[in-house]
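Working notes for the structure below.
With one protein chain removed, the remaining protein chains of the complex are shown where they sit.
Per-chain residue numbering starts at 1, and chain names A and B are given in the order in which the chains are listed.
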Amino acid sequence: MQNSNSPVKTCCLHPEGRIGTSLKIKRLIASTLPKRVLNLSHLEFPARSLTSIVGRSGIGKSTFLRVINRLLEEDPQWTIEVDIEFLGTPIHSPKLSKEMLRKCIGLILQEPCVFPFSVKRNLLFGIRSAQKLSKSEESCLVEKLLQNVGLWDEVNNRLSENAEHLSVGQKQRLCIARSLALNPEILLMDEPTSSLDPDTTLKIEELIQSLSKERCIILVTHDREQISRLKGRVLEFYRDNLSAGTIAREWKEKTLKVNRTAEFTKESQSFIST
Amino acid sequence: MALLAVLFHRFCQLILFLTVFLALSLFSILIIRGMPSLNLSFIMDPMANAGLSGGVRYQILGSLMLILSAAIFATPVALSFCYCFQNIPQFRKPLITVLYALNSVPSIVLGFLAFLLFAVYLNWGKSWLAGGLILAIMVTPSLSFFLIDGLRALPSTYSETAKSLGLSADDRWWKLYVPLLVKPYLTGLFLSLGRAAGETAPILFVASVFYGATLPSGIKDNPVLSLPYHIFQLSQEAYQPEALDRLWSSALLIVLIVLVLQAPYYYFFWNRNRKGSKHAKLKLTR
Partner (left out) sequence: MAISGFAKTQNSEIFYLFRDGRFKVSATRLMSIAIVGFVTLISLSAFIFLIWKSSDALMREGLSFFSTANWHFRDHSYGALALFLGTVVTAVFSLLICAPFSLFGAWALQNLRSEKLRLSIEALVTLMASVPSVVYGLLGILLLRPALLQTFSFYGMETGGGLLTASILLSIMILPTLFSLQLESFSKLSKKYQEQALSLGLSRTKFFWSIVFPLGLPAILSSFALGFGRAAGETVAVFLVIGRLDNKLPTEGGWIDYLLNAGQSITTKLGGPEIFISYQSPQHESALLLLALCLVLMSIGTSSLLLTISKGKV
């Protein structure tokens, strides 16, 4: 799907639309002295998919996300060796600057982080530093984005008000819309619904599901119900005695069902409360 | 034993009462002695008769010129210090040391050095610009600390979010931090300018005269009149009653100007119950 009629000229326009593998992780080793935290290899995330990542606390799921958008390398405590390809280009290649990569990969945090500016300014914050849009293009984009995340009806008369007055659910949707403004190929989500109430959670899960038809979504979550509601792959991050660091494996279909006879690994029983 | 305890308590309260009485009488005397002669013509008229009559028009304008030029020079310097603090982590400690060092230099030494640099070495004579520059040096540490603390008060997730949206360090600086620093900047600026407006020692040798100047027309040999210097000189020679009246009014005027300039600071920080207590220390060292 070419966005040729959209003024947003961002990054990721594959000539044939989004196909193939968005992210290919050949090797990912992240360590903070003295121990090795992540030790992943041979993971692929296809375009237009939804992958949920589960694992116990502290195993490195959030760290994993931050390696992908090159946020972690700025922290001097971490040593990172990676061989990751984003749309075929290694993420550390000189052709692809950090800023460019981050525009193609959005990150949504658990606590929605909204700046004390107006709603409109928050929304356009990322895209404004990428390209210059005319006033009409901007208002068009604002409306389209807010419609997309389901905020237009609630917020269209409050666009110039301070975004900090929104409810938590609205803020989170605003953050998602803000990232979507850049038309990213991949959306990284770090427990996006953990701080939300159940109704808002469902709404956002619907949003995520619909977004996964257009983009590659990598979602970290603790919520077992959420895993079962969302249709997509599930990766489990775990550690065993042999691996130095966290490794991943994919869950088979039957473990996703809310089924008493399902086989859970001993590991996963510790963090999934029945 | 209990008697001693009560006595001590009463003693402390007495001391507090005396202190409050002192502070109140200070302001009261200023108001009582200064109010009668403080009228519109006093502010608007130029000085006449070496201070025995007339007003303080050019003194006020001169002081305004000095603090305005101080603001113009101090702002980019303080912003630069803040930028380097934020974006170059290795410089943080040395930067803070430099700022503390600058802040602790006694004002008269600054004035003396300024005299040697501007009046003697550069041959500017007495110049308003020299006054502005030296006041800028006085104002910079305080302003920088306000900016740096403003930055530290921001949630750390702002940085992460802005980075994740693909903004470079400079983009983040101009589009995120600078708009958010406007409030600490203004508060800090007015507080520091208020202090600078009352300073005499730095401008004693390089910028101010007692009479003869109106508005400057160039840089060299272009001093200005200023309110603190006016009070300083007049108080050394004032024996006539008219001069005394004007002296009190000038003193009241300068206190009012300083308080008005510092009002935003008091408003914001008092409402939040002394949020930036680290700053309170820095401000009071001078």
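One rule holds in what follows: a contact is a pair of C-beta atoms (placed from the backbone, for glycine too) under 8 Å apart; a residue touches a chain by one contact, two chains touch by 3 or more.
Treat the numbers as computed from the prediction; the structure is a model and nothing was measured.
Trainee: Residues on chain B that touch the omitted chain in the whole complex?
Mentor: So the residues of chain B touching the unseen chain are 2, 4-6, 8-9, 11-13, 15-16, 18-20, 22-24, 26-27, 29-30, 76-77, 79-81, 83-84, 87-88, 91, 95, 98, 100-102, 104-109, 111-113, 115-116, 120, 137, 140, 168-171, 173-174, 194-195, 197-201, 204-205, 228, 231-232, 235-236, 244, 247, 251, 254-255, 258-259, 262, 266, 270, 274, 277, 280-281, 283-286.
Just so it is clear, only the chains that are shown with their structure count from here on.
Trainee: Quick one: report the Å distance separating chain A from chain B, using the average Cα coordinate of each chain.
Mentor: 49
Trainee: What residues on chain B touch chain A, complex-wise?
Mentor: Chain B reaches chain A through residues 155, 157-158, 160-168, 171, 175-176, 179-180.
Trainee: For the complex, which residues does chain A have touching chain B?
Mentor: Answer in residue numbers: 69, 71, 74, 99-103, 106-107, 109, 111, 113, 115-117, 125-126, 128-130, 175, 178-179, 182.
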